[in-house]
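Okay, so here's the structure we're looking at.
For this view, one protein chain was removed and the others were kept in their places.
Here is chain A:
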Amino acid sequence: MINRHIGIISVSLVIALVLQIMPMPIQADVYRPDWVLLVLAYWTMALPNRVNVGVAFICGLAMDILLGTALGVHSFALSIAIYVLAANYQRLRNYSVWQQAIVIALLGALYHLVLFWLQHLLTSIYFQFDYLWPVLTSMLIWPWAFWLLRRTRRRFKVS
């Protein structure tokens, strides 16, 4: 049943996209975790033969459209971040959840810096420390996202 597997993965990614664009109070907005990156990271580690750079690229395009950035900016950054994960998934799987969280934080930092760097080339924007808050929140959210997604995967026997 290929369709059910792909269905579950797509649904989780769509939920992540919705969470990513959901309106939030402006004070809380800078702390919004990178939901799409978290969900992609989980699936890349769990099922690297199904989800890797290609899916990341498509999700990135969807984010570019939803967030109104130049097409290709988010897909570039997500592809790089997911590539790092997909190349090292066997090692990362053996880490404890908190070690994984630190790796996710590093990846998140890479992702945000690539995003900043690309957009800095396109328009004249300046770096503010606020841009890196999502790295911290993503790290704190990771164990719970991991737990939830693993339960989902086992419950629906996605492989």
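The working rule: contacts are C-beta pairs under 8 Å (C-beta built on N, C-alpha and C of every residue); 3 or more make two chains touch, one makes a residue touch a chain; residues count from 1.
In this text, contacts and distances are computed from a predicted model.
> Which of "Cell shape-determining protein MreC", "Nitrite reductase (NAD(P)H)", "Sugar ABC transporter permease" or "3-oxoacyl-[acyl-carrier-protein] synthase 1" is the UniProt protein name of the chain not shown?
"Cell shape-determining protein MreC"
> Any idea which of A:11, A:102 or A:125 touches the chain not displayed?
Final answer for the missing-chain contact: A:125.
> What does the interface between chain A and the hidden chain look like in terms of residue numbers?
That gives, for chain A, the contact residues 14, 17-24, 26, 29-30, 32, 47-49, 52-54, 56-57, 60-62, 65-73, 75-76, 79-80, 83, 86-87, 90, 115-116, 118-119, 122-126, 128, 130-131, 159.
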